[in-house]
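Got a structure for you, written out below as structure tokens; questions coming shortly.
What you see is the complex with one protein chain gone and the rest in place.
For clarity, chains are labelled A, B and C in written order, and residue numbers in each chain start from 1.
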Amino acid sequence: MNRLPDYDQLPPGPHGGRLGWGLFGAGDDLGLVNLLTPERVAEAAKLVRRGVGFSLDVPHGTFAPPLNSARGNPRHHVIAQPGGIGFDDVWDNVYPQAGSQWDSLAHIGYTREVYYNGATAEDIRAGRRNTVDGWARHGIAGRGVLLDIPATMRELGRDYDPGETVELGVAELEAARELSGVDYRTGDILLIHTGFGSWYRDAPPEVRKALPRGLRAPGLEHSEDVCRYLWNAHVAAVASDTFAVEAWPADTSEARQPFGFIHQMLIGSFGMALGELWWLADLAADCAETGVYEGFLVSAPTQAPGGIASAANAVLFK
Amino acid sequence: MNRLPDYDQLPPGPHGGRLGWGLFGAGDDLGLVNLLTPERVAEAAKLVRRGVGFSLDVPHGTFAPPLNSARGNPRHHVIAQPGGIGFDDVWDNVYPQAGSQWDSLAHIGYTREVYYNGATAEDIRAGRRNTVDGWARHGIAGRGVLLDIPATMRELGRDYDPGETVELGVAELEAARELSGVDYRTGDILLIHTGFGSWYRDAPPEVRKALPRGLRAPGLEHSEDVCRYLWNAHVAAVASDTFAVEAWPADTSEARQPFGFIHQMLIGSFGMALGELWWLADLAADCAETGVYEGFLVSAPTQAPGGIASAANAVLFK
Amino acid sequence: MNRLPDYDQLPPGPHGGRLGWGLFGAGDDLGLVNLLTPERVAEAAKLVRRGVGFSLDVPHGTFAPPLNSARGNPRHHVIAQPGGIGFDDVWDNVYPQAGSQWDSLAHIGYTREVYYNGATAEDIRAGRRNTVDGWARHGIAGRGVLLDIPATMRELGRDYDPGETVELGVAELEAARELSGVDYRTGDILLIHTGFGSWYRDAPPEVRKALPRGLRAPGLEHSEDVCRYLWNAHVAAVASDTFAVEAWPADTSEARQPFGFIHQMLIGSFGMALGELWWLADLAADCAETGVYEGFLVSAPTQAPGGIASAANAVLFK
Partner (left out) sequence: MNRLPDYDQLPPGPHGGRLGWGLFGAGDDLGLVNLLTPERVAEAAKLVRRGVGFSLDVPHGTFAPPLNSARGNPRHHVIAQPGGIGFDDVWDNVYPQAGSQWDSLAHIGYTREVYYNGATAEDIRAGRRNTVDGWARHGIAGRGVLLDIPATMRELGRDYDPGETVELGVAELEAARELSGVDYRTGDILLIHTGFGSWYRDAPPEVRKALPRGLRAPGLEHSEDVCRYLWNAHVAAVASDTFAVEAWPADTSEARQPFGFIHQMLIGSFGMALGELWWLADLAADCAETGVYEGFLVSAPTQAPGGIASAANAVLFK
């Protein structure tokens, strides 16, 4: 694939929006991660100047109670080796999506029946297609670019509360890009710092406890415009410090598909890697201080056969 | 710490060998990972030339039955979101040490009572010292250097079976280093490819099934010479494709401490990061083909509070 | 203990209500289960006439999503013995309180600080006092007596919806007892059939899905009168087909203690065994048909060292 078509050149999808399937082959399971070519990795590695690495994963158990009450937090047992000279350990109840994570292309479909590039729910249950181990084998590394939303909102003179629903449209994303001083390059990994992560860290216990019953967060606007913008930027991945990348709540009803819940477009149609609940606050502070909003991002997804999601295991080097 | 002392300059330890404690401060929990400074990371990143990344983790469940029968393999559940449009997943029985992993400085002590830098077993149970989350926060990245043992043995004209106990002494390690054409630099991450990983992959089911009852593998010689060699190379970490880095079986009896089981020296005295069960075969093949035995190694240890070990989550870029 | 004092003869408790501590010794961990003496077991066994056993446990996974969103349902793996001639299995995420269960005397305290008979939270964490294994060793068997609330409400000409909050006071319990034609005997195990179990079974998916966010159920009235009534009946245990035995929601605020949430009285002060989410519908139908409301109840609590709760593992023989 020498050059990706523009969004409006893509064929229309049967359930609305345009369809990004088939660009990397009929059996492709990797989606836009295919854009992370050796040439782009080598180019991105040149962004390592100071040698400072920012770990982008939150510790296990950071979100308590879990934001999605159908999930739980990891349980840890430290084991003394019987008669032995040391310790072992084991974890149970590890929901990758309860912490810093990648949604694989098996997580959400373009529709309820069909996933990225035509995979079926049965393909996914069987671990045959779209699962996260494909990305683990391929690797996810490239140029990471940070968009700093709280700083942008200040710049724009807007009130902004990262604990509320705020829809970030093309105007806001462009303003953030301009503030960062970067141009997009094909294969970029976009990091959207909304401030939700540090808002949560500082929230009082009663707010954290009530949150799962009324989830709200800033994020991508539910619109075709935002989808077009991200596609045309030809980013490989978008990660954010919220639980959904897109603004929440979404509208998952049939009537509003596919833009009511743009996971369906970004994952299901585009094959884009979405990262959620990443820790971006320290990186954002460094970007603001240094004026450098790009770096070499390396993630080592878990080698999890049939996995729906993976820990982010991500570091950005500047 | 401008420059580390030589091994023979270290103070003698009360249980034998020399003691590498206190060099990074009395309360230090990170050990030789402290050597991975921004300057060294920036230098190592320059080794990314082709942009090719080698994932150094094996898939979950690779070793079945588990090599250590006190551990098990991860169990996976794929969950259909009820009434929903996608999938979630959850893992149980995740023993980091059953797959590609880092031993933290909480894994094995210098003696049964005391761990790296004077931490106690109680400190470790309580998650107060030496646990793997310290490395996750600091990050593990630097120059990776591969020693290719099967190639070295062929060069030396020796019979060699990676399914048997073979003690690799200073002579063998030096021969491997010479074959690789590299000099050690302070903070290197040494990757010892013994061939055990691919031997296991190709072993018939009955051999795999019997292995846990009579574990054997090539690895570091049980000697002070090897400890001195590694210390004086000032490597930060040593990872291998075997389950113990050192030759197995070790001799954990009191009489042979601390060189019967050199985990006690490498982890407990030196504070060295040991990586086990890494997948090095593909990387070794590439090194042989290209003649380049070094690269930029990035690992993102799991943000596991109180963790004894972590998945390797490691990639080497060349 | 020849004869238990009446409720009004008990000493007043420092946080309200009367205190049932010390009647079976200062170090007693079993509470009213002590009333299940061999003589009473032998007497109750004579109630087995037809030889029909009613299993009182619901299947794993009956309540989905779990009624308490901090819990989950068991996860099951069937394992083919490698190269073997059969199957093994393993369960994870087994929350005893997500299904038919006994609350031990370690579950809820008389106050936040102190549990039945003066045990502390630290005693319970350490598994030293009040945990469910005491009952497993002692055994729980005796005369089971069913109170049929829906039938009683019909008899009383009252509207009744087992999916709503209905407070069952002394009048309702006495009416149910009269309908059943039984007198209480010391050591009885009272089974309160509210109809919640079959209401849940028949509820549409959307009602089940919404229930955890607004839990309601019929059950014991939040009053001292009901506590006095149960104590004076000298029952050893009360089990019901709801998740709380008492009407829900309770009021757990300080101001309403200890009768806003009578778990604090029944468990924390009386040392009474509470059974929750039992399956009583089939038994109730048989009682209505035969006019016999009593039987020999046998439960084998799990031998779970330090356990807070146990599966009911209960059968009633008639």
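The rule is simple: contacts are C-beta pairs under 8 Å (C-beta built on N, C-alpha and C of every residue); 3 or more make two chains touch, one makes a residue touch a chain.
Quantities reported herein were computed from a predicted structural model and do not represent experimental measurements.
> Quick one: say which of C:19, C:33, C:67 or C:108 touches the chain that got left out.
Of the candidates C:19, C:33, C:67 or C:108, C:108 is in touch with the missing chain.
> Consider the whole complex, including the chain that is not shown, and state which of C:117, C:152 or C:264 touches that chain.
C:264
> Since one chain isn't shown, list which residues of chain A touch it in the complete complex.
64-65, 75, 77, 82-83, 90, 92-93, 205, 209
> Residues on chain C that touch the omitted chain in the whole complex?
37-43, 45-46, 48-53, 55, 57-61, 70-71, 74, 76, 78-81, 84-97, 99-100, 106-109, 111-112, 121, 124-125, 127, 133, 136-137, 139, 141, 252, 261, 263-264, 296, 298-300, 302-309, 311-315, 317
> Tell me, which residues in chain B touch the chain that this view leaves out?
65, 69-70, 72, 92-93, 212-213
As a working rule, only the chains that are shown with their structure count from here on.
> Please flag the chain sitting at the greatest distance from chain C, going by CA centroids.
B
> Superposing the C-alpha atoms of chain A on chain B takes a rotation of how many degrees, nearest 5?
A turn of 180 degrees brings the C-alpha atoms of chain A onto chain B.
> Could you grab the centroid distance between chain A and chain C? Build each centroid from C-alpha atoms only and quote it in angstrom.
Chain centroid spacing, chain A to chain C, equals 46 Å.
> On a C-alpha centroid basis, what's the spacing between chain A and chain B, in Å?
The computed centroid separation for chain A versus chain B comes out at 30 Å.
> Please report how many Å separate the Cα centroid of chain B from that of chain C, as a whole number.
52
> Using the touch rule from the top of the page, what residues of chain A touch 2 or more other chains?
Counting only residues that touch two or more other chains, chain A contributes 70, 92-93.
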